[in-house]
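I am attaching a structure below and will ask some questions about it afterwards.
A single protein chain has been removed from this complex, and every other one stays in its place.
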Amino acid sequence: MKPPLFEYHRAGSTDEVVGLLAEHADEAKVLAGGQSLVPLLSLRLARPAHLIDINRVADLATIANGNGNGNGNGLTVGALVRHRAIERSDVVRTANPLLADAVRFIGHSAIRNRGTVGGSIAHADPAAELPAVLLALDGEIDARSARGTRTIAASALFEGFLTTSLEPDELLTAIRMPAWSTGTGWSIQEFSRRSGDFAIVGVVATVRIDSSGNVAEARLAFSGVDQVPVRATAAESLLAGATPSDDLWKSAAHAAAAPLEPGGDIHGSGAYRKQLAAVLAERALREAHDRAKDAR
Amino acid sequence: MTKQSVRLTVNGREREGSAEPRKTLADFLREDLQLTGTHLGCEHGVCGACTIMVDGDAVRSCLLFAVQADGCDILTIEGLEKDGKMHPLQEAMRDCHSFQCGFCTPGFLMTAYAYLQEDHEFSEPEIREELSGNLCRCTGYQSIVAGVQLAAVRLGKRQEGASS
Partner (left out) sequence: MRFVGESIPRVEDRRILTGRGKYVDDLTLPKMLHAAFVRSPFAHARIKSIDVSAARATPGVVAVFTGDDMRRFCNPVSTSLAFGVKFPEFYPLTSDKVRFVGDVVAMVVAESRYEAEDGCELVAVDYDQLPAVADYDDAIDPTKPALFDELGDNVVITNAPVSWGDVDAAFAEADRVVSASLRQHRVAPVPMETRGSVADYDASSGELTYYASTQSPHSLRLQLANTLGHPMERFRVLANDVGGGFGLKGSVVREDFCVAAASRELGRPVKWIEDRNEHLIASGQAREEMVQIEMAVKADGTFLGMKAKLIMDAGAYPNVPFVSAMFVGLMQLLMPGPYRMKGYRFESSVISTNKAAYVAYRGPWEMETWVRERLVDIVAHEIGVDAAEIRRKNMMLGAPDDRLITGLTVKGISSRESLDRALEYIDYAGFRKEQEAARAQGRYLGVGFATFIEAAPGPAEMRPGGGMFGGERAKVALQPDGHLVVTTAQAPHGQGHETTLAQVAADEMGVPFEHVRVVHGDTRQTPFSVIGTGGSRASTWATGATIVSTRKLREHVLAIASGMLEISPEDLEIIDGVVTPKGVPQRGLPLAQIAMKALMDPASLPPGTDGPLETHERFTGEGITGSGWSGGTHACTIEVDVATGRVKILRYVVVEDCGRVINPAVVDGQVCGGVAQGIGAVLYERAAYDSEGNFLTSTFMDYLLPTSAEIPHIEIHHLETDPDGAFGFRGVGEGGAVVAPATLTNAIDDALQPFGSRVCDQYLPPATVAEIAGGASA
């Protein structure tokens, strides 16, 4: 389990990265935290001719209030920000408690010390936490190439298993999260066989309630149920304006799970995953609602 | 493929070598610097045996390339002992019979070392969770958990006899 040969480029700036990407594009892979890429190299399941190491590009490693859309309450997280830095960031905890909680489910301390936000999103593992969070919250990413900069909405980003709409010459430079509305409760629920494993099924949810206590808005997204993270839009519509009750969470969770057609693997069948999706969605909605009440 | 030079500080000493870019930091430490205390148990980032400290953080040395560590400050299991005296963590683990075959030991030590740098509760459930990124096949973990907790007490991080 030793990596194949590659040419190593240590980039010192974003400009340098996009320059190298322009030159090598299909032949290159960006090396950020390496927690997913290096195992693939060691198993010789990936063999890029060029590795572009972005770990020394300091301006990719910042966390900032504001999402660049003139909304001071949003959050912009540089691609190179380590999971551990998010875990420890008061800025993130305040601006996006769901993101702050979600990173704690990623691997273990030693993994989070190296793993990066950009890496988790760009790797696009359908069982991973951050893609589901980005999707649930309608986040965006910034993509830069020698051709320019563009913004990609989460809903347009995840195209398939380990596949995004990023072009081979594009670098994911940051993720941007919209403002966190006051009074929004959140939850992340995962079922994994062991502590720190990728979830068999994961759910992220937010619930915001209005002054009468009804659901003003709910968001729900799954990981581990398809080739990409899945937003439960039908359930979200069902929840909007509804009066909270145990029955509501249950029926919304079933509505969320109903359209899913997860595949099976050694950890369980598609039917089992679907069952988990409903169970976890219900638990997530209930917890998110409890937090929304507490926040009022 | 041409080798690249790597200069780093390991256990307080400046070290220099050269490596193909594909050489992992773990292999570089073991083969080029003869620091064989760091072990490789899976080479895909799961077992944690290769855990070392890089610039103050516990990381998997099988998932870093040596060239990436150029300029870094590294601590390995060999650096825990000072002037022939074991670190209190090592002593606690000896006193608790924490390990059996010793192969996972470097990873557990470095993971626990990093954990003990911070302020935590060091309760049994918390220790179990924190150590869950390291695999041991011999002990059932009980003695390792006990060793970390004893070290926390001896290092003044936890009250003796605190609950759980």
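Should a chain be cited, it is by its letter among A and B, assigned in written order, with residues numbered from 1 in that chain.
By our rule, a contact is a pair of C-beta atoms (placed from the backbone, for glycine too) under 8 Å apart; a residue touches a chain by one contact, two chains touch by 3 or more.
The shown structure was predicted, so the numbers you read here are calculated from the model rather than taken from an experiment.
Among the options B:Asp55, B:Glu81 or B:Glu118, which residue touches the chain absent from this view?
Only one listed residue reaches the unshown chain, and that is B:Glu81.
To test your reading of the contact rule: which positions on chain B touch the chain that is missing from view?
20, 22-23, 30-31, 34-44, 46-47, 49, 76-78, 80-81, 86, 90, 93-97, 99-106, 109, 124, 127-129, 131-145
Of the residues in chain A, which ones touch the absent chain?
Contacting residues on chain A, toward the hidden partner: 1-5, 39, 43-44, 191, 193-198, 200, 266-269, 271-272, 274-276, 279-280.
Just so it is clear, only the chains that are shown with their structure count from here on.
Distance-wise, how many Å sit between the C-alpha centres of chain A and chain B, to the nearest whole number?
Whole-Å distance between the two chain centres: 29.
Touching residues of chain B toward chain A in the complex: what are they?
It is residues 1, 4, 20-22, 24, 27, 43-45, 48, 51, 57-60, 62-65, 67-68, 111, 114-115, 129-130, 132-134 of chain B that touch chain A.
Where on chain A is chain B touching in the complex?
1-8, 10, 31, 34-35, 38-39, 41-43, 51, 53, 55, 84, 107-111, 113-114, 194-196
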